[in-house]
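The block that comes next holds chain A.
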Amino acid sequence: MNEMIDWLLLLGLGAVAITSLMSQSIFRAVVFFILLGLLLSLVWIRLDAPDIALAEAVIGAGITGILLLDTLGQLKKTGKLTTEPSPSRARLGLALLASLTLVGLLIWAVLHQPQPAIALHQQVADALPESGVDHPITAVLLNFRSYDTLLEIGVLVLAVLVGLTLQSKDAPPDSLPGLPNPLLHACLTLLIPAMLLTAAYLLWAGADRPGGAFQAGAMLAAAFILLHLSGTRLSPRRSEFLMKAGLVMGFGVFLAVAVSTLIGGRPFLTYPDGSAGMLILLIELALTLSIGLILLSLFTVAHTPAQLPGKRRQDEQ
Partner candidate 1 sequence: MSSDLIFTFGGIGLCGLGLFGFIYHRHLLRRLIAFNLFGNGTFLILVGFAQQGQGNSDPVPQALVLTGIVVAVAATALALVLIRRWFQLKQATELPEDSQS
Partner candidate 2 sequence: MNWTNSLPLAVLMTSFLAAMIIFMLPESRHRLRSSINIAAACLKLVLIILLLQVVLRQDYPEVSLEVLPGLSLILRADALAMLFAGLSSVLWLFTTLYAIGYLENSPNRSRFFGYFSLCVASTMGISLAGNLFTFLIFYELLTLSTYPLVVHRGTEASLRAGRTYLIYTLGGGVVLLVGVAALYALGGDIPFGNTEQTAALVGTWPGWMALIFALLIAGLGVKAAIFPFHGWLPTAMVAPAPVSALLHAVAVVKAGAFGIVRVVYDIYGIELAWQQGLLWPLTLIASFTILYGSWRALQQVDIKKRLAFSTVSQVSYIILGISLFGPLGTIGGLVHLLHQGLMKVTLFFCAGNYAETLGIHKIHELDGVGKRMPLTSAAFTLGALGMIGLPPVAGFISKWYLGTGALEAGMDWVILVLISSSLLNAAYFLPVLQRIWFNPQQGDWPDEMITRWRDTTPLLLIPALVTATLSLLAGLFASSVLSPLSWAELITLREYLP
């Protein structure tokens, strides 16, 4: 019975992926991509990875979907969608060749899997008690491989930084009018507190159950974006510095904690024994807020009209 569900899911996945790739209208492609995200979170449940299912649903399908839809909306609103030139035969041939060789190689590789020499999950289980959290994934993310997470937050901050640099300083305030819909505002007064509550719950649950900073942060971002779309402007213009501080806070706190232990003589990113759990929670709190703000500003930054084409640069026209 289970296997049947897996095959069904697989078929659904394939069908949705192919339609999202090959459909004529770009809007349909984006909608099916979001559908694919939801299907994927089901697949992650089947793969016994609830954390990833949550993350995929909120970040993969949610945030990416909103960004794509928003970009599509802007493309359709401001410019006529030029009919797409049909790609040339050579491109088709090359694409087919590349993808078929890739699939063939991967299948050949997957079928001859050797017995892995090291069982990392065993080592994680053994080291879990000293990691300060009970949930293995949060332990790996914020303790064993915390350096990866630090760099990953850096990537997020960098993405929003590039967006900000391309945004012209004197951009007119947000051009997208909010939806002045009374029912929406009423529902929001109900929904937003629930979303904030679930975000807090996810953050807190991260210690011993699937959850954690990323999913909570993405939930927070969803709430902020809802507010943004409904017209209540969190206009970053007024509190330029506060907004930027918010973006960088998560990364800054994480780095500060890591450096403080370094100054205390212990290797980089080691939590003083006993206080690992509390420190991880502090970092996760800061990360959640920051990720919420970052994902929001990734959304808003794309809105404001871009910097006017650069005046003749110093060295060339």
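Note that in this section a residue touches a chain if its C-beta (ideal position, glycine included) is under 8 Å from a C-beta of that chain, and two chains touch if they have at least 3 such contacts; residues count from 1.
A quick word on the picks: all candidates are chains of the complex that A comes from, given by their letters.
Everything numeric in this text was worked out from a predicted model, so none of it was measured.
A.B. asks: Just to confirm the interface: in this complex, chain A touches which of 1 or 2?
C.D. replies: Touching partner of chain A: 1.
A.B. asks: In their shared complex, at which residues does chain A touch candidate 1?
C.D. replies: Spelled out, the residues of chain A in touch with candidate 1 are 2-3, 6-7, 9-10, 13-14, 17-18, 20-21, 26, 29-30, 33, 36, 40, 43-44, 46-49, 51-52, 55-56, 59-60, 63-64, 67-68, 71-72, 74-75, 78-82, 84-85, 87, 91-92, 94-96, 98-100, 102-103, 106-107, 110, 113, 115-116, 119-121, 124, 136-137, 139-141, 145, 148-149, 152, 155-156, 158-160, 162-163, 166, 212, 214, 295, 298, 301-302, 305-307, 309.
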